[in-house]
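Mind having a look at this structure? Questions to follow.
Of the protein chains in this complex, all but one are displayed in their positions.
Order as written gives the chain letters A, B and C; numbering starts at 1 within each chain.
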Amino acid sequence: MTATAAPAACLRPPLPPGRPMRELFGETLAELAIEDPRIVVLDGDVGSSTRADIFEKAHPTRYLQMGIAEQNMLGVAAGMSTLGLVPFISTFVAFSVVRPLDQVRVLIAQPRSNVKITPSYAGLFTGQTGMSHIIVDDLSIMRSLPNMVCVAPADHVEAALVLRWAAGYDGPCYVRLGRDATAQLFDERHRFEFGRAVTLRSGHDVSLVSTGAQTPRTLEAAELLAASGIDAGVLHVATVKPLDVGALVEVATRTDHVITVEEHTILGGLGGAVAEALSEHRPTRVDRIGLRDVDVESGANADLLDIYGLSAQRVAEQVRALVHQR
Amino acid sequence: MTATAAPAACLRPPLPPGRPMRELFGETLAELAIEDPRIVVLDGDVGSSTRADIFEKAHPTRYLQMGIAEQNMLGVAAGMSTLGLVPFISTFVAFSVVRPLDQVRVLIAQPRSNVKITPSYAGLFTGQTGMSHIIVDDLSIMRSLPNMVCVAPADHVEAALVLRWAAGYDGPCYVRLGRDATAQLFDERHRFEFGRAVTLRSGHDVSLVSTGAQTPRTLEAAELLAASGIDAGVLHVATVKPLDVGALVEVATRTDHVITVEEHTILGGLGGAVAEALSEHRPTRVDRIGLRDVDVESGANADLLDIYGLSAQRVAEQVRALVHQR
Amino acid sequence: MSGSIAAVGPPPAVDVAALREVARRIRVEVIRSVNHARAGHIGGPLSAAEILAVLYFQVLRIRPDEPAWPDRDRFILSKGHSAIGLYAAMALRGYFPVEELLTFDAAHSRLQGHPDMTRLPGLDMSTGSLGMGISAAMGIALAARLTGRDIRSYVLLGDGECQEGQVWEAAMAAPRYHLDNLIAIVDHNRLQQYGWPGDGPDGRVPPQMPGELAAKWRAFGWRVLEVDGHDVAALVAVLEEAGRGDGRPTVVIAATTKGKGVSFMEGHYYWHTRAIKPDEYASAMAELGEPLPVAEGAPEGTAR
Partner (left out) sequence: MSGSIAAVGPPPAVDVAALREVARRIRVEVIRSVNHARAGHIGGPLSAAEILAVLYFQVLRIRPDEPAWPDRDRFILSKGHSAIGLYAAMALRGYFPVEELLTFDAAHSRLQGHPDMTRLPGLDMSTGSLGMGISAAMGIALAARLTGRDIRSYVLLGDGECQEGQVWEAAMAAPRYHLDNLIAIVDHNRLQQYGWPGDGPDGRVPPQMPGELAAKWRAFGWRVLEVDGHDVAALVAVLEEAGRGDGRPTVVIAATTKGKGVSFMEGHYYWHTRAIKPDEYASAMAELGEPLPVAEGAPEGTAR
């Protein structure tokens, strides 16, 4: 698979405000469940946060409260899947990836159980809850599990498309959703293709490779860079695993300089995956923008983006410095 | 830090049989505890496997059985450390890294609790227990946690040195120990330097970068390669985090081709860390030998090394193919 | 806001009126801080106000001016989402200026959304992921035993939190070591965040029915003491009894009301965490005996 050379259909900065991905979680599953009787939602007592409550209203008997017991919840999901049901998990990233990781490994990834791990509260935006709730190594962890695939949609439009895809995909998958509204990147013409990266902007000086809710900010950063004379391409990698190696080699070849940008640690996530792939297939200078292996804290969303260097402004600054360095 | 250009003091193939690292766990802690009253061992009901029973015999009141309840065990360790004790964890990698990962994250890594996560049963050798007990992404996981450092000794000699270092190190650390005897690589003159990679063999055609119990086999592979006219260097990276970037850049510069070899997944572990570092500091062709994101199984140790391509013989074959490819 | 209580410190004998006033002040600071931060949990901190007041002003052997005093009793807020309640109690007790409470949840604040011991002196463990605090508290109690120190280890759990298996791992392990210096308190406020659908208030049912929690802890070998969690005199008595070990760890099950102190918040799951509207803020403060100077409520209100 290779990236569409022609930029994909996406909106151009200034991007309009989007909707919270978590609302699309509740709404999309409620819709899908009308057609698909296999779908159930298991909730770890946070349905009012993940908006599983929207699904509950529509399908009360298929909303299953599991309480504050995530290990059991993931195990119950695995068991249900063996009878042909398709459980979607409703909790935060912290409590679906980290707390029950052994259950995800032994009961879901290894037996290839058809369970959908679809938490919200990904990345830095967790409602000012701080370190205990902010997970920025979920992609590093889930990517290292055999049989697990990882998808991080960029906005609420893509989130809905990814959830539809997940319901049809036969096997375990991890879909990383956000709590708060960020910018809208795609319009209704957007199509999600599993395993396929999309070029949002082609550039010749440097290639920015981005995933999840960071992508809209990365595209905005590219616009800022254009203003200061740097022509930066933007490749959106929604599917972090399996990786679209062809698309990466293509942008690496075009610019000879790749910079990954993610609302995630720079150790083992998108940046790690890109460095691995290019080191093997097309050695290239790869710089990684993201959380630099630091502790995180609570704070307003805008403050966090600024502190950790992930606002469009701060990304542009870092890219500028890296490009001039060379 | 940079690698000693002159090969470090290590034995030369054919390497003599070593001792099981887990025995050194019990013996070394029993010794250290005589001098250091802060040391205690917490056991997850596997002391007869991890050889915490050796420590128990020597210091019965400082051996604390925690039962088959790893989440609680890691939490108890964190609490004990706040009163100045230094708890060492006795269980398998599966049950100290994966099962209690949320506790490791919130109670140990984030508060920088002085707890030593020192499991045995790392890698493929778990006594023919199979998939549920074989963890090959522990380095990917632990490396992505802020404040966590990761050390994988090569043999029983280095394991003892690393455990001594760990007792003195102030903060959380992860030490990856093996169950079964593999070859002995180092003699008593060996010194472990935290954060420092050591050159075991300098070569000019390709640089093999290896860690943990795989390193002796990688060195043996280099000898086999020499026989077939390939001059392969071997760099032993015991400290996977923090990484000795200087040493990596040095070997990359010398050979322009790096091949990582690890008894671990090729996603996000040593190979991932090396690809990240070199992509940033010295773009180089990096191939990764290890578990190729596949399910594992039970079997005799020799069979597993052969199946997953990690015996000296199979590593040599793969390196030969990769070198000739270029 | 007068800092009188913070100033005088803990009364020599039990002064019920003073403890009640501390609990009221805790609630006031909780509402004020959460409203200011426009984020944070409400129902849980309010139900725990008397428990925190009694611990910090009567029971715990602590030195606010020497938070790291080695021989202090330890306290862990296992239900870490009630951090603002703990911060309010600590501020009133003199650990830091009451004014600092307004930095709650903000970037660079020592008062993180969930307790972060690396930032705020006086915190005995970082929490926020439920079910963990009790294990750390057990470790403290065990370490105190091993090192021969007279330290009591207190931990506050939620009743919903008791659904976490880790709580029962600790519950099963602690009696093995006869840790009667370990005292768990369950804030039994009969609500969790969202809960099971059913015919309770707002269509949800309690995490545990009356008596169920006590039966479980007893079956796990703990001494169980039950108390009205809003009666400060009763809390002092039961916690002092709990401090007199009988060879078993003790759990105090405190019957409370989630959202206690603000009529329209009491007993409603949706006040677990929620943005406070300007008018709600005004009436909450009024109910708590701190009517707002018109100046205070408005601007924040309009900012919503």
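Keep in mind that, in the parts below, a contact is a pair of C-beta atoms (placed from the backbone, for glycine too) under 8 Å apart; a residue touches a chain by one contact, two chains touch by 3 or more.
Please read all numbers here as calculations on a predicted model, not as lab measurements.
Of the chains on view, those touched by the hidden chain across the whole complex are A, B, C.
Note on the undisplayed chain: of the listed residues B:G47, B:P216 or B:G290, the one touching it is B:G47.
Here one chain is not drawn; of C:E50, C:E169 or C:D187, the residue touching it is C:E169. The set of subunit A residues touching the chain not shown comprises 40, 61-62, 64-67, 69, 71-85, 87, 102-103, 105-107, 110-112. Even with one chain removed from view, subunit B keeps its contact list with that chain: residues 43, 45-49, 53, 56, 60, 63, 65, 67-69, 71-72, 94-95, 99, 127-133, 295, 297-300, 303-304, 307. Subunit C meets the missing chain through residues 131, 163-169, 172-173, 176, 196, 212, 215-216, 218-221.
As a convention for this text, only the chains that are shown with their structure count from here on.
With chains reduced to the mean position of their C-alpha atoms, the one farthest from subunit B is C. Inter-chain spacing, taken between the CA centroids of subunit A and subunit C, is 35 Å. Look at where the CA atoms of subunit A average out and do the same for subunit B: the two points lie 31 Å apart.
Looking at subunit B, one finds that residues 102, 105-106, 110 touch two or more other chains. Subunit C has residues 116, 118, 126-129, 131, 165 in contact with two or more other chains.
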